[in-house]
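What follows is a short report on a single structure.
As you look at this complex, bear in mind that one protein chain is not there, while each of the others sits in place.
Let's look at chain A:
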Amino acid sequence: MSTAQSLTTPAWSQDSQGRSTQWQPLCSRRDLVAHSGVVAWFAGAQVALFYLPDMPEGEQLYAIHNRDPQSGANVIGRGMIGHLHGSLVVASPLYKQHFRLQDGQCLEQPELSLTVWPVRLNGDQVEILAPDSASASN
C-alpha cells in the first residue's frame, strides 16, 4: 500500500479488495502534535497519526494502526518517532519494537506488521483514504 498523500490523487479510487475508497475527513491540523503522535477514531478503528512538519511535502503525515500487536494494547500513537536504517519508524512504547511508518513492517520481528492508511492534509483538514462504507459503520 502506498502513502499517496498528494492532492492530485483522485477523490476516490479502489482498494486492494476492489472496494471503492475515497478521501474522508478525520480531524483537523490543529489536533496534530508536531514531531509526535495522536490517535483518531475512524469507523471502529484506532488510527495513530504522526506529523513531521519539517519533512518535504508529501512525507509529513502518516496513519498507522494504533494497536501494538505484541501487547494487544492500543498504544502505538504514543510511541516515539525515529529514523532507523533509512526508514522513518515508530517505537512501540511497551516493548520497543520499531514499525516502519511507510508500510507498517516491524523491523525486529518480520512476522509482525501494522495496517497503514493513505492520509493527507487538505487545507487544515486531515483526510484518510478508506472504503466508502467505513464512515457509515461508525
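Everything below uses one rule, namely that a residue touches a chain if its C-beta (ideal position, glycine included) is under 8 Å from a C-beta of that chain, and two chains touch if they have at least 3 such contacts; residues count from 1.
Note that contacts and distances are computed from a predicted model.
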Legend entry - From "Spermidine/putrescine import ATP-binding protein PotA", "ABC transporter permease", "Nitrite reductase (NADH) large subunit" or "ATP synthase epsilon chain", the hidden chain's UniProt protein name: "Nitrite reductase (NADH) large subunit"
Inset, instruction - For the chain that got dropped from the picture, name the residues of chain A it touches. - result: 15, 17, 19, 26-27, 31-36, 38-46, 49, 52, 54, 65, 67, 71-75, 78-85, 88-89, 91, 93-94, 96, 98, 114-115, 117, 130-131, 134, 137
